[in-house]
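Note that this complex is displayed minus one protein chain, with the remaining chains in position.
First chain written, first letter: the chains are A and B, and each begins at residue 1.
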Amino acid sequence: MENEMTLSFAAISENEALARMTLTFFVAALDPTLEEISEYKTVISEAVTNAIIHGYDEDRSGIVRVHAALDGREVTVTISDEGGGIENVEEAMQPMYTSKPERERSGMGFTIMESFTDSLSVDSSNGGGTIVTFKKKFSPVQETCSSVG
Amino acid sequence: MENEMTLSFAAISENEALARMTLTFFVAALDPTLEEISEYKTVISEAVTNAIIHGYDEDRSGIVRVHAALDGREVTVTISDEGGGIENVEEAMQPMYTSKPERERSGMGFTIMESFTDSLSVDSSNGGGTIVTFKKKFSPVQETCSSVG
Partner (left out) sequence: IGEIQRFLRDDGMVKVSRSIRELNFKIRHATDDFLKDHERSPTISEISAILDVPVSDVIVAMDAMKDPASLQEQLYE
């Protein structure tokens, strides 16, 4: 199965749910397990929240862009912003690292994203925005139930 | 309330539901009535289907773009394609007119869109793609029920 979509939206936290739902509907035809969906949504949620909170500092004039492409049972998703960027990506990806400790953020976003995806890459530079790309392969459909109409 | 989003996707009929769901989520915070939501979804569905079937003749390499902007309780939605376009827009908008009678299409798409929106405009030229823009204002939230939950 091949398909492609892009969603872009104003950097307000209400739109995180919009992104999560749209991207879930996008892969629904692959009939993922509830566990896979939940992992996939968590990754999107973490990346989009980072773009809004860290990238744009919640400046609603910022635009977050999410691109998704399906190739067979694998989805490749890119979440990008044109916000402040990350000076030291390696440091930012360390478990527990957060630049906003005062907001009670856990610093576990990237660690969670890595554990729920098959691959994750982060491309960012200070002032130049951030691009997070991940791939996730959904398991083959199991034949336990009779086919559903 | 102000908000903005764009969804673009491959011109395949499966994505009509994706567009409908995403655009419904986009206005959900306004708490529209069931009737308003149903009208709104119908308009999006008709316009997106036209772009896929008429604009691109179901060539899946075509991209359909849906932009939506909220201003207070009014949403402005633009559905555009870069497909074949419409030679005579006035004729195309006549009730019952269809260029694909063999596909058992009703020719009522534009008529339905006009009746369910506050304004509708169609901008198209032969070979130059089509842009459909509509506005719909959602009625103020009624305080008839006490809040549940």
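The rule is simple: contacts are C-beta pairs under 8 Å (C-beta built on N, C-alpha and C of every residue); 3 or more make two chains touch, one makes a residue touch a chain.
Keep in mind it's a predicted model, so treat the numbers as computed, not measured.
Residue-level contact of subunit A with the missing chain is found at 14, 16-18, 20-21, 24-25, 28, 31-38, 41, 45, 141-142, 144-145, 148.
Criterion: only the chains that are shown with their structure count from here on.
Between the Cα centres of subunit A and subunit B there is a gap of 27 Å. Every residue of subunit B that touches subunit A in the complex is listed here, in rising order: 2-10, 12, 14-15, 17-18, 21-22, 25-26, 29, 60.
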